[in-house]
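Here you go, one structure.
Note that one protein chain is taken out, while the other chains of the complex remain in position.
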Amino acid sequence: MSIVTELEVQSDTGPEQAIEGRSQWQLTWRRLLHDKVAVASIIVILLVTVLAIIAPAFASLTGHGATATFPKTGETSAGLPVPPGTHGFPLGTDSVGRDLLIRILYGARISLFVGVLTTLIATAAGVAVGLIAGYFGGWVDGVLARFIDAVLAFPYVVLALALAARFGPSLPLIIIVITFFSWAAVARIVRGQTLSLKEKEYVEAARSLGASPWRIMFFDILPNLLAPVLVLGTLLVPAAIVFEATLSYLGLGIQEPTPSWGNILAEAQNFYQEAWWYIVFPAAALLITTLAFNLLGDGIRDAMDPRTERIFASQRARKRARKRKRTQAREGGSAASQDHPDPAGPAAPPPTAS
Amino acid sequence: MTAVSLLEVSDLRVSFPTADGLVQAVRGVSFNVAAGQTLGIVGESGSGKTVLTQTLLRLTPGGEITGKAVFNGADLIAMREDQIRKIRGAEISVIFQDPLTSLHPLYKVGWQISEMIRNHDRSVSKAAARERAVELLARVGISQPRSRVDEYPHQFSGGMRQRVMIAMALSLSPKMIIADEPTTALDATVQAQILDLLLDLQRESDTALIMITHDLGVVADIADDVMVMYAGRAAERAIKHDIFYEPHHPYTKGLLESIPNSSAAVGRLKPIAGQPPSLINLPSGCKFHPRCAYVMDQCLTEEPPLAAVGDDGVHRSACWLPASAAGLTGEAEELRRQVVGSHRHGDAAEVAQAITDSVDTEGSILS
Partner (left out) sequence: MSDDDVLVRVDNLVKHFPIRSSSLLGRTVGQVQAVDGVSLTIGRGQTLGLVGETGCGKSTLARCIAGLIPVTSGTVTFEGSNITNLSRRAMQPYRREIQMIFQDPYGSLNPRRRVGSIIGEPFAVHKMASGAERKRKVQDLMARVGLNPEHYNRFPAEFSGGQRQRIGVARALALQPKLIICDEPVSALDVSIQAQVLNLLADLQDDFGLSYLFIAHDLEVVRHVSHAVTVMYLGRIAESGPKDPVYDAPRHPYTNALLSAVPSADPEAAATRQRIILTGDVPSPINPPSGCRFHPRCPKAQELCSQQDPPLEAKVNDPPDHLTACHFPVAQGETFARAGRVSRTGTA
């Protein structure tokens, strides 16, 4: 056994001395809270969400609606957007004199709504399909796996164009398109995980008890999938947001005058020389939001990995060692004492032995 | 002891700071190994046996180490990285438990051995190193070595891979080999072959061998001296015969009584209650006391030193029982009962009661 595995085994024997009843989720949560980047991301996401929710309050506060145009105050004499700060437009205006800030906030509502809703549906569908394909194998898997591959290979823009041409572009349309392509990504990963999980001994044990395949899938395999699915879901949201922005940018999604970050950018690109704010602010909003979700997803993935604990611990150990060396060098002291009281105290719980 | 010690370890201590506290993996271990001798280190998980030997070769990153390990006159613990690198492989070699993970899967076996040789001595040509690799494979009993030298690890069976590991360990003719559970993953008949091979090689080149294992049977087979470790320290140290027929420490005795067909086996197996302690939150006094059938008052508060038992100067045991209370005879047991009877009050009696009540044991002596 490697040293560290030996240590891992040691730190969780003796239930009286060790942690009591802490579930996987509690451990993950604690580790997550130690990750500064992840915490920052959570704060940003919460901030964006709150701003999106209270967007109407901003609108009534400033008196600028999301679609209200202000040609006199909101446009220059040449008919161009005004820069940030003029006449009570904190972020400036767009090409027809609408308050850019308000439009961006309303755009956030669309982005978050579409991002989260499509992710939820896609995840549920993807887990169901992936689980069935992975567990049953055989021809069921043969058919489903090919189907998943086909969906993933399909050019989504073409489909969106076709649907938009037939039914006209709208919000439900893009939700359908985005969901349709997202579930396959989830399904593929879930299928892979299921294939490996079903070989675990506890699944064999469940079979030996006479449990039905459905029971095993729900009670034994699914709980072990939740962790990677959570990470995947968190990373799927920004993908969906960008997807929506792309479709709206192409004119296949949210239509004027309803604001979406995508369609704002579509119009803004025509004014990149004259009105830098028209591009920069919506783009920044998109960037910050998607970045926050991505970083959070990475953070959750790290937090669920018990090995991260060791990395933190060895980093702390190295820091302490360096500090001690400096102190020793200064004082010209002798060898370090053997008894090291743990400065961190019993902080996060030990890694679980795999 | 007439032989000159090749390795002298004095009061070695290793600990690892972790998020939960300081893991005291090794808490003051001392032993000697002479050339041509085999030392068997026996311990279960958490005993510190692996950390101990890995520390000798400074393979324990992040550990805080104190103590000395003098090999051929030089202290391994005090050496710099470049110095210890010269020792690894050339003077002291290690054989690990799982050859599948210790051998690089993407390089041919012969290449791995040649590389090891050439890393230590750049003047050796590739051809010469390869020739040596072929010799070594033949030496460890791999047939058709000239063709097998160009095969990859996965093309060998478990037993053969372990032989390759041994070949690598021998390639620089080390003075000492540390074998960490080398046969645990192997079938019984293959294990017999490997142990046989190790003994042959040792006799030929007078190599010292430290064999780490949890299997007392393996120790009974090939060890000269035995050190039983518990919770980071030596519980008992003696020549083979004494460990099996004159055990003093209750842990040693308990191990023997819990194994079928051992020197101490009696009808129904007598397990040791409880489980090994956490290395972060060690019990007070003697670390074995929560599981000891002979627990006394002193055991709860003071950790016993490794004291001499018998007159040969080798047999030592870390226990408060008197030195004469060693062995498996009825008289020895009677002596233990007497001593315990008069030294067990209050708290110690409670601990003893808990052990007796524990469904794991057969009910220890006395209540």
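Which chain is which? They are A and B, in the order written, and residues in each are numbered from 1.
In this section, contacts are C-beta pairs under 8 Å (C-beta built on N, C-alpha and C of every residue); 3 or more make two chains touch, one makes a residue touch a chain.
Quick caveat: nothing in here was measured; it's all calculated off a predicted structure.
Student: Which of these, B:G28, B:G48 or B:G254, touches the one chain of the complex that we don't see?
Tutor: B:G254
Student: Identify the residue among B:S15, B:T55 or B:Q191 that touches the chain left out of the display.
Tutor: With B:S15, B:T55 or B:Q191 as choices, the missing chain is touched by B:Q191.
Student: Which residue among B:F31, B:F71 or B:F244 touches the omitted chain?
Tutor: Final answer for the missing-chain contact: B:F244.
Student: Where the complex has a chain not shown, which of B:K68, B:R85, B:H214 or B:R337 is the residue touching it?
Tutor: B:H214
Student: Given the full complex, what residues of subunit A touch the hidden partner chain?
Tutor: Those residues of subunit A that touch the unshown chain are 12-15, 18-24, 200-202, 204-212, 215, 219-220, 223-224, 226, 352-354.
Student: What subunit B residues would touch the chain not displayed?
Tutor: Where subunit B meets the chain not shown: residues 44-45, 141-144, 148, 157-160, 163, 187-193, 195-197, 199-200, 214-221, 240-241, 244, 254-256, 258-263, 265, 268-272, 275-276, 359-360, 362.
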